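Below you'll find the structure I mean.
One protein chain omitted, others in place.
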Amino acid sequence: MMDRIIIEEAHRETPTVVSLYFTWNLDVKPGQFVMVWIPGLGEVPMSLSMTGHKKCITVKAYGESTRKLCELKKGDFLYLRGPYGKPFSNVKGKKLLMGGGSGMASLRSMIDDQSTGLVAAKTAEEILFEKEFKEKQFITATEDGSKGIKGIITDAMQKIDLSSFDMIYVCGPERMLKAVFDRLKDMNVRAEFSLERSMKCGIGLCDSCSINGFQVCLDGPTFSLDELKYMDEFGRTKLLASGRRVMI
Amino acid sequence: MMDRIIIEEAHRETPTVVSLYFTWNLDVKPGQFVMVWIPGLGEVPMSLSMTGHKKCITVKAYGESTRKLCELKKGDFLYLRGPYGKPFSNVKGKKLLMGGGSGMASLRSMIDDQSTGLVAAKTAEEILFEKEFKEKQFITATEDGSKGIKGIITDAMQKIDLSSFDMIYVCGPERMLKAVFDRLKDMNVRAEFSLERSMKCGIGLCDSCSINGFQVCLDGPTFSLDELKYMDEFGRTKLLASGRRVMI
Amino acid sequence: MHKLPVKVGGLELSSPGMLASGILDENGYTMKRILDEGAGAVVTKSIGMEERNGYMPPVVFEGKNWLLNAMGLPNPGIDHFEDEIVIAKQSGKPVIGSIFGSSVDDFLVLGQKMESFGVSAVELNLSCPHVRGYGSEVGSDPVLVKNIVKELKGTLSIPVWSKLSPNVTSILDIARSASDSDALVLINTLRGMAINIYNRMPVLTNVYGGVSGSSIKPVGLRLVYEVRKEMDIDIIGVGGIDNHEDALEYIMAGANAFQIGTALMHHGRKIFNEINVGIGEFMAHNGVSDLSKLVGRAVQ
Partner (left out) sequence: MHKLPVKVGGLELSSPGMLASGILDENGYTMKRILDEGAGAVVTKSIGMEERNGYMPPVVFEGKNWLLNAMGLPNPGIDHFEDEIVIAKQSGKPVIGSIFGSSVDDFLVLGQKMESFGVSAVELNLSCPHVRGYGSEVGSDPVLVKNIVKELKGTLSIPVWSKLSPNVTSILDIARSASDSDALVLINTLRGMAINIYNRMPVLTNVYGGVSGSSIKPVGLRLVYEVRKEMDIDIIGVGGIDNHEDALEYIMAGANAFQIGTALMHHGRKIFNEINVGIGEFMAHNGVSDLSKLVGRAVQ
């Protein structure tokens, strides 16, 4: 069960990130992801960065597979299966969307008048989706200080009143998630985190994505603050492609 | 895909015929049939002689399998698959139900105030379902003259105005069907015939039931007068269990 | 009827989809009708030396996406089968005679009679998984297979196809021993069974039967691919084809043409024409003018 879908638009977001737009007649919710086959190179999980009638994936070039995806043009084809995974919960009210790197992709489809973005990146040019937020509702941190606060995401967190949000959504590398989690875990806030782990099957069979007995591809990728409190693997250990346990 | 169903009532209709009543939560129409498995003995096609919420098969004991079926009691189990086949068309108005032997089974569920029965049998005691017809709407022919007209079904046909019916439904051995067909084919009447041929699969694969390229289990068992006009195998040749073609 | 001419196993067919042996091909009228409605050829039920009634029903059992059957090679015997072929041939399209036997001599007699009845090719059933002494019991003996094929090729003037079993450790051993054939037909059914847990009995009277239908497609594709990778011989793919995409998978795995059996149960005779139309559209969309260009295209 693999769909072949034509790319309707390819938009370069930053020097290393491209958004690919397409129409796919399936119901998808923010936080869900697809497995994208790059024939001959591999298959990678990608969040849907738009989930309405028009859909989108936003890809950051890391290795060969994602580099190849970033080179695709209008008229080329995507091979997708999914959507998979548990979506973010749909909360009315003020939302804080916190993302690092390509993590913003899974948050993008929740951007609206009620949401504030808190986006971290290495440099200014890597910041994603700034224009889609309302002007006063966007805070940024860059490691080189080229834009916004100089520092990492947790430095930026100190500048805002976290308890004023009805829900905080967080997505990014696990180390960043853990740092954010440690800040939030004793506060009186609601938060959901989207995890990224190695994903070989995407359908709850191979165990490559698991954390404390939960499959990120099936039980996640979104987990609530409360769920994560019981996961001692979170931010600590993970399995490599071979299944070897390593420290994160 | 085989259902196991408890027999709620077993009713002896004649010395050789038994009706088995059961509840089966499936939509069945008059003219359709099931395949009944008699474990260790065989599997045989049987029309449903009641097609409402309560269902029934009416079995005449021929060989070992049907003899065994006739011995089943309340509380025993039936193993069924189906329903299969194209039902009789549902016609409003005056209906003539013509049956020979166990052929009456498939007609029974259409008995109502508007229907007249014309039933043929060898002897009086083999006549089925007489009581279910209105008193004046039942004609019978027995070969030994023990009841009704002495003769076969075509003798009885002469006693009634066939053209006064909106639809004539016929079921019985193929030789009988052919004799009735020959009478009706040049008259201005509407008629449907339910055919019986060897049926091994019941699902349109094995070809054991076929007639002129049509599968009786799938395209039939009911065929209209007009359809039969184009079938030169009808009443003439059929295939044995081995597939050998013989004259009927 | 959509046309899509192909050459395969020494024949020219108006379209690549044939009726598989054993499904709706006992009665000549049925075969004629299937040819008239879009099949490129029909393969008859497997015919042997003697009349056989086959097994007592139940002879089929339907599961989720698979069918189990143990018909038991019912057939009227070769001497009673000419009529059916004559009727089927009224369609004007090729009729392929499937035959089964337990020795070289059986196959020779059957092949010669089939040829005299006017079939366009014979298909050797070396693969029926559920009748003692025939089918795969013959077809898993490479020496016997080699001798049967050699003898028939030396005697008959019509093409000889060999239908092989998937129930083997190495398909290549058998395929190579049948390499004198004009085509290999891959695959017959997988050996399987089903149990009724309420009366604690196997469902089929014969206990064992053959699994067909879409469940076996991944296995059929694999066997076609394995043979195509190593051998330059015409292949006819069969096993679980349900639509034109399945048929194209077989073609890209290496099949020159294909056969359809179980899918007739859900789609009826119209499936042949539907698949022809679907393949035609695929070719048009992808700029492929000749189906043979796709044969084996996925083989790496």
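So that you can tell them apart, the chains are marked A, B and C in the order they are listed, and the count of residues begins at 1 in each.
Assume a residue touches a chain if its C-beta (ideal position, glycine included) is under 8 Å from a C-beta of that chain, and two chains touch if they have at least 3 such contacts.
As the structure is a computational prediction, the values presented were derived from the model and not from experiment.
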Shown chains that the omitted chain touches within the full complex: A, C
Sole contact to the chain not displayed, among A:52, A:75, A:93 or A:213: A:213
For chain A, the residues touching the chain missing from this view: 1-2, 4, 35, 37, 39-44, 77, 79, 81, 200-208, 210-215, 218, 233, 239-245
Residues from chain C at the interface with the omitted partner, ascending: 63-66, 68, 140, 167-169, 190-195, 197, 200-202, 207-209, 211, 214-219, 221-222, 225, 245, 248-249, 252-253, 282, 294, 297-298, 300
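The definition used in the following text is that only the chains that are shown with their structure count from here on.
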Pairwise touch network: line, ring, star, complete, or other: other
CA centroid of chain B to CA centroid of chain C, Å: 36
Rounded Å distance between chain A and chain C, as computed from the means of their C-alpha atoms: 51
Two or more partner chains touched - positions in chain A: none
Per-residue multi-chain contacts in chain C, two or more chains: none
